[in-house]
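Only one protein chain is missing; all other protein chains are in place.
And now, chain A:
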Amino acid sequence: MKILTLWSLFSTYLLASSLNIENHAAQFFSSGHTNNWAVLVCTSRFWFNYRHVANTLSVYRSVKRLGIPDSHIVLMLADDMACNHRNPKPATVFSHKNMELNVYGDDVEVDYRGYEVTVENFLRVLTGRLPPSTPRSKRLLSDDRSNILIYLTGHGGNGFLKFQDSEEISNVELADAFEQMWQKRRYNELLFIIDTCQGASMYERFYSPNLMALASSQVGEDSLSHQPDLAIGVHLMDRYTFYLLEFLEDIHPASKTNMNDLFKVCPKSQCVSTPGHRTDLFLRDPGSVLITDFFGSVRKVEITMETINLTDPIEQVEQSPVNGELQKERNSYVDQLPVSEIIHQKPKQRDWHPPDGFILGLWTLILLVFFKTLAFQETAVGSKPPYRVQ
């Protein structure tokens, strides 16, 4: 009897622990992504749009703090605010008027800056269709197991976002770009956040699966800025991103906060506009999606106690000094301004090119005129009159 109870207890314990292990395993593989990328874009130029750069840099700061490395972040800033000559505190971008938080920091790497932030470059980064000489830091090298966070901020309207005061991107183009990314298997799940006026219009046209979108205001509403700083002279940040930054400052790499908390950031009382979100294209339940699935780069580690034997280190190939190979002549430094050499420099022999259109036309005209006058002279001098005088 006792043995039976002991056995039943033991078996239930085993069952419980195995379920626990299964739970752990399930949690381990629940999100389905293996790497994280972030594309953060600020689309506005000029000093009075300081707040848009501050928005993007605060999201950059949070994303870096939670673990995504610079090599996995594509940061696009359309203008330089930190070293702008109007900035009273150079190399800083502040988010709050008491100048507490310098979101620019000391370790920032901007991939696209100034005039490079265009609609074409943005779409090329998303779809991966970049010229072959583009360096790695400017590419979005995501695969089908990547979770991507895309953050856009700037001036926008109903169905478009303005880039640098000279061009726009429409919500249809954006939706098509995401569809291209889906078809090329460039993302596992994508979170799209936009902080502009009438931001909800930008995600209305999405039709690819696994997209979740957040916007700072509905169609017909304006997103407002937070507060100006009298020393710097401009508004420092937008309301939605300010409260988003406050929310993200409480997140650490091991926190279990989920998307439903993110949807509650900045209610109408604080934001004046109504933030919106769209989750119908997303396959998982937003309550089960962790914030760190998109904002952080949580590495799943497995601890093992086994010993692993490393192979022998690669032997450096012995490079015998090639002394006797060629007759080395004595090198010397070059004369920086060899005056006599320069004066007697022969002009470069330029290759002969066939004459281009203008010269050809001129010569044709000259030849035509020449032959015409020749023919005219001949008819005038030596030919018989066409009729005879009766």
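Assume a contact is a pair of C-beta atoms (placed from the backbone, for glycine too) under 8 Å apart; a residue touches a chain by one contact, two chains touch by 3 or more; residues count from 1.
Operating definition for what follows: contacts and distances are computed from a predicted model.
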Complex member absent from the view - protein name from UniProt, among "AP complex subunit sigma", "Phosphatidylinositol glycan anchor biosynthesis class T", "Trifunctional enzyme subunit alpha, mitochondrial" or "Sodium/potassium-transporting ATPase subunit beta": "Phosphatidylinositol glycan anchor biosynthesis class T"
Residue among A:5, A:98 or A:133 touching the omitted chain: A:133
Full-complex contact with the absent chain, from A:65, A:97 or A:113: A:113
Chain A residues that touch the omitted chain in the full complex: 45-46, 80, 82-83, 89-92, 104-111, 113-116, 133-138, 164-166, 316, 318-319, 321, 328-339, 342-343, 345, 348
